[in-house]
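Quick one: structure below, then a few questions.
Every protein chain of the complex appears in place save one, which is left out.
Our next item is chain A:
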């Protein structure tokens, strides 16, 4: 999930009887599976929640370019380098679609950038972990993009039309990314013992942070309940995490790897794996800005923004001049 712990400003989910007629009408449309479009009436909480979630998602795509971009100049073959470049370019595109989807809710992109740079808006906790070896690039594709897909496929049915439509485009490309990551690891585990050890080490470091991408366990989360009532979210955090584990463990076995969880065990009764608890204190630390790379990531974003200011201004000045020239050439009516 690229958006974790999105606040909904609600204390509890209200029933239809407690709503005023306009809101009830809105909720009934959602319950009937209708899409909500930009200019239509929506509760302020719904709008705000979507802005938080979509912008957090967009920020994650943008910040997510940094850990992978770290290996572009050091990719081991030209082919891998070209693939990685194309992938990072896709992430930029995903950010773009998502910012535009959020903008239909009445916030500007520069405003969202401002919230990212000030630390007011979050991005996915996963991108605060460092990429230490080439195998990490494979692990990110396989696990991180895999977890993202798990979450984003249901988002294609999200009640807000522009977000749902952006997800359709994104999911298609996201599945390329997962395959390229798995392909890197498949080659490496068949390589030298050092290469295989590198892959195991990457799995050891990325496994738990990937499980945390689904957000905290939602037993007590009123935000999740409200998001689900609004059909912004379709599945609970734990449900998706379980699905991810069930899908991923056999893939790890296929690679001949060991999942770093002593509690991991197939449970015949539930037809899924039992697994250990992620370290939630680490999760909350990372979300609060104290993960291994939080400061580095934010600084990279901020300096790109600040040092690029003169260039953005130059482009605007040039566009204004060209507009003025064109206007001067036009005959007066």
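FYI, a residue touches a chain if its C-beta (ideal position, glycine included) is under 8 Å from a C-beta of that chain, and two chains touch if they have at least 3 such contacts; residues count from 1.
Methods note: contacts and distances are computed from a predicted model.
Hidden chain, UniProt protein name from the list "Protocatechuate 3,4-dioxygenase subunit alpha", "CO2 hydration protein", "Ring-1,2-phenylacetyl-CoA epoxidase subunit PaaB" or "Energy-coupling factor transporter transmembrane protein EcfT": "Ring-1,2-phenylacetyl-CoA epoxidase subunit PaaB". Across A:96, A:149, A:228 or A:300, the residue that sits in touch with the chain not pictured is A:96.
The chain omitted from view is touched by exactly one of A:74, A:157 or A:312, namely A:312. Although one chain is not shown, part of chain A still touches it, namely residues 37, 39-40, 89, 93, 96-97, 100, 103, 108-110, 166, 169, 309, 312-313, 315-319, 322-323.
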